[in-house]
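Every protein chain except one is present and positioned as in the full complex.
By letter and in written order, the chains are A, B and C; residue numbering begins at 1 in each of them.
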Amino acid sequence: MSADTSTMDSTERTRALLTTAEPRRRRVDRAMTVLIWGAFALAMVPLVSLLWTVLFNGAGRISLEFLSYSMRGIFGGDPSGGIYHAVTGTLIITGWAALVSVPIGILVAIYLVEYGRGALARSVTFFVDVMTGIPSIVAGLFAVSLFTIFFGPGARFGFMGAVALSVLMIPVVVRSCEEMLKLVPNELREASYALGVPKWLTIVRVVLRTSVAGLTTGVLLAVARVIGETAPLLVAVGVTDSINFDAFDGRMMTLPVFIYRQYAQGLATCREGQEGCVADIALQNAWGAALTLIAIVMILNIAGRLVNRWFAPKLR
Amino acid sequence: MTTTDSPPAPAAPVRRRRSSGDTERGFSRTFRWIATGSGALILATLAAVALFLIVRAWPAMTASSAELADAVPRYPDDTSFLAYVGPLVFGTLLAAVLALLMATPVAMGIALFISHYAPRRLAQVLGYLVDLLAAIPSVVYGLWGIAVLAPAVGPVWLWLNEYLGWFPLFAGGASPTARVLATVSVVLAVMILPIITAVSREVFLQTPKLHEEAALALGATRWEMVRTAVLPFGQSGVISAAMLGLGRALGETMAVLMILSPGFLYSFNILQAAQQQTIAAYIALDFPEASGLAVNALIATGLALFVITLAVNMAARAIVARRKEFSGAN
Amino acid sequence: MVGALALSLAACGSDPGADEPNGEGSETAMDLSGDLNGGGASSQESAMEAWRAGFQGQYPDVTVNYDPVGSGGGREQFGSGAFSFAGSDAALDEDEMATAEEICGAGGVIEYPGYISPVAVAFNLEGIDTLNMSPETIANIFAGEITTWDDEAIATDNPDADLPSTDITVVHRSDDSGTTENFQEYLNTVVPDVWTYEPEGIWPIEGQESAPQTSGVVSAAQAGEGTITYADASQIADLGTVAVGVGDEFVEYSPEAAAAVVEGSPRVEGTGEHVFAYDLQRDIEGTYPIVLVSYHLACATYEDAATADLVKGFYTYILSDEGQQAAADSAGSAPLPTSLTEQFLPSVEAITAG
Partner (left out) sequence: MAQRIDVTDVNIYYGDFRAVEGVSMTVDPKSVTAFIGPSGCGKSTFLRTLNRMHEVIPGAYVEGKVELEGVDLYGDDVDPVAVRRNIGMVFQRPNPFPTMSIKDNVLAGVKLNNRKISKSDADDLVESSLRGANLWNEVKDRLDRPGSGLSGGQQQRLCIARAIAVKPQVVLMDEPCSALDPISTLAIEDLIQELKKDYTIVIVTHNMQQAARVSDRTAFFNIAGTGKPGRLIEMNDTATIFSSPAEKATEDYVSGRFG
């Protein structure tokens, strides 16, 4: 009988132990869960509002014509014309910037991860961090000064903008790619060396191949970082309302600059009853271009993800 | 001509140094040089930018205050160059720090939400959304700030000013148009939120499962697990993320330019119009009409911004390095 | 990836009208082609768009670019030769004229007021569309001396208006702008004892609200009740406007009344043959005295024959009735009176290469 009671006792004791509410800890845990959900909800308010504003204001302007014509010869409240010149300009300039920055950026990341020892590596790491802080307008001024030396004061062409963007882009590429390369386990490299593969081939075939998903993400983040830059392009590339495919001759329009110019232009003058005149057409154009720019970034992101899926080795 | 068909002279035995340098031959050596060269190129580029800044800023830094007051618009009479840059530096730091204070906790919250709280499907979608938001151009943030945010927060600022006016930040008269530093800080915070979130999230996701399970096995609640295992592990990463955000906030031009009513005072009144200005917006605002010494003065303020960023980066590195011994990386 | 996207887009994109047959331009004798680059005052941008569009419509092989980099930038880059032509809200000063003459060579510089637009004093008060104000009142408001809308000075000039006791919020341009300079010049000329500040492109008073660009001040003024600002009259949207006191009467803004100011003002003496700078008279009866006068700059001779032809053709078009009408329609500017265009045209037509 006494053994029975002791069993009962110990069961009850255990039950007490296992069901202890410990109200304070549970409250803290609850509170933090609520807080974290709250942080998320709070952040979603402006971000959703932003996306909604752009979508709401921009969607009405998007049409085939808007996407396939330039603004050449369009002025005042004329609602025709479009952003084709700015879309191509953005893609070309960003493309050149990527073409310059991505190889350099990845090579620097390789240097830092695979070779970097000593003072040079330390200073490269530090100054890459510093470079992330270069104000974008300073990068633009730098590009202008640089090209003025070679082409005289009037030089304005797409590649100048690409150089300015590269100055902004390279550190981002380096930083993110460096992190990604560091994640490649050393065992893989050693396994490759042990098979007699030379170091450069190991880097190209093993290290880069393994981290290709991360590298793509890094590059896309860097592209996204610069594709929306306004100030340096305004200074270095100028503006135009016509299509220009040649990055080495003549001004180019880009979407961010277009947005800012259209916003700054304000209302158009429309006489009473004038047909085909929309007073706030410039603002509509700005929102439409903003939506297009976001869509381009989104497409690049999706493309990047697809690249990942095709090339990334199946690690898990 | 006599040709003796003698065997070729035996080659002198080649003695190879068995050092690591010799294990790289052929293209491997070339590759090393290419990579190293790229590293050097970065330094050269940065040196070129710095040199350019210094050379162009130098005339303004050495000119007399009378000359500067004459040539540079908005240059206060009879003051040193530092007194001219000072309020700009102050305004830049105030806006960026406020933005950082608002954004970092929220960003950490979202990052934790995505990495440890949200259902997995939702987390993936959210991660994607955040990446996308990081790419929205600042002009769009500026447009949004004027069209949507300023009208929305105007009444809030008036309320803060009326009831919490004793608090230094909310003192002064609240502007009826809400084109003030408080609004700018909110826009900057929203702008840097995705960057801080994206980096923090990656770091939090890297927390070793081992450590999370160790905490859980000790009887930690989810939050206690986050506190004991995730946050300490992610600390240095979050600091880096915040610094990245701070860097963007410091250098942000267009959004500030479009929203802020600038002033040139050492003022903490963030609800009052015409109190502060940031360096980047100042450059963009005055650069178009500037000529001669005024351009030099503007670039000198750019140099100041550059130096601030440098200092911020060094500080962040120092903080991270001090905690290195206890860091999660091994 | 980016390139592929660009290529696929290239297949369907085009400049509007690029492949339409050349209609209006066929009658002109000159056959122009090539790029012409200029820039400067952003105040002229809307008008420039109309001019460029019209000119490019006549000559489809021509591309004219205008960088709205600001007046100072325009003058500077014109002086360095980066711009073949430029727009500026102020006439060249002596130093700048010397630099420009060096670039232009023997023929000298052509400078004339090509863009005249009224600057409206606009306010945001519910239910009030127009108010009369004397120059003293305007100056006192913008100087911050008059702080409420029901102030006596405003009330006496507007006996019928139902003025609220709202605080006045002054909104000015935060950037360096020709509009600001012209507005201050007006105040400083008419009421020098109230407006004691030296007119310049940057607003002299600290502690007031401000925004960049005309669209910025307009949207800032719209955002707050009781705001007042000054802006290019074509851009003020639904804001109320001030009828400005000139002599004994109050004049509403209109392009014609603005152009009359320049017409009635004497040309500055002792300048080059082709330099038409004006000493504006702000008190002529019946005119609207707050005007933005923006100049066009060009060289009388260019080294390059193609550039000379392009500048000549472009400026001739601007001064033509068609060009003036296009700007008036799209930018709300004042068409230049014939009495002025007749003076400017010979200088423009004399542009040569060599």
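Here, a residue touches a chain if its C-beta (ideal position, glycine included) is under 8 Å from a C-beta of that chain, and two chains touch if they have at least 3 such contacts.
Since this is a predicted model, take the numbers as computed values, not measurements.
*Asks:* In the intact complex, which of the presented chains make contact with the chain not displayed?
*Replies:* A, B
*Asks:* For the full complex, which residue in B:M102, B:L129, B:A214 or B:L293 touches the chain that was left out?
*Replies:* In the complete complex, the chain left out is touched by residue B:A214.
*Asks:* Tell me where the left-out chain touches chain B, residue by residue.
*Replies:* 120, 208, 210-221, 224, 228-229, 232-233, 235, 323, 325-328, 330
*Asks:* Suppose we count only contacts with the excluded chain; which residues of chain A make the list?
*Replies:* Listed in rising order, the touching residues are 7, 10-11, 13-15, 17-22, 25-26.
Note that only the chains that are shown with their structure count from here on.
*Asks:* If each protein chain is taken as a node and each touching pair as an edge, is the resulting graph a line, ring, star, complete or other?
*Replies:* Here the contact pattern is complete, since every chain touches every other one.
*Asks:* Once you count every C-beta pair in contact for both, which comes out on top, B-C or A-C?
*Replies:* A-C
*Asks:* Measuring between Cα centroids, which chain is at the maximum distance from chain A?
*Replies:* Most distant chain from chain A: C.
*Asks:* Taking each chain's centre as its mean C-alpha position, how far apart are chain A and chain B in Å?
*Replies:* That pair's centroid distance is 14 Å.
*Asks:* In whole angstrom, how far does the Cα centroid of chain A sit from the Cα centroid of chain C?
*Replies:* Distance between chain centres: 38 Å.
*Asks:* Going by the touch rule set out above, which residues of chain B reach two or more other chains?
*Replies:* Answer for chain B, listing residues that touch two or more other chains: 258.
*Asks:* So which bits of chain A are touching at least two other chains?
*Replies:* 263
*Asks:* Taking the touch rule as given, give the residues of chain C at its contact with chain B in the complex, in rising order.
*Replies:* My answer: residues 42, 69-73, 75-76, 167, 169, 171, 174-177, 200-202, 206-212, 216, 219-220, 223-227.
*Asks:* If you look only at chain A, which of its residues touch chain B in the complex?
*Replies:* These residues of chain A touch chain B: 25-26, 28-29, 32-33, 35-40, 42-43, 46-47, 49-51, 53-54, 57, 104, 107-108, 110-112, 114-116, 120-121, 123-124, 126-139, 141-142, 145-146, 167, 170-171, 174, 198-201, 203, 221, 224-225, 227-231, 235, 255-256, 259-260, 263, 286-287, 290, 293-294, 297-298, 301.
*Asks:* Spell out the residues on chain B that touch chain C in their complex, using ranges where they run on.
*Replies:* 73-74, 146, 150-151, 154, 175-179, 257-258, 261-265, 273-274, 285-286, 288-291
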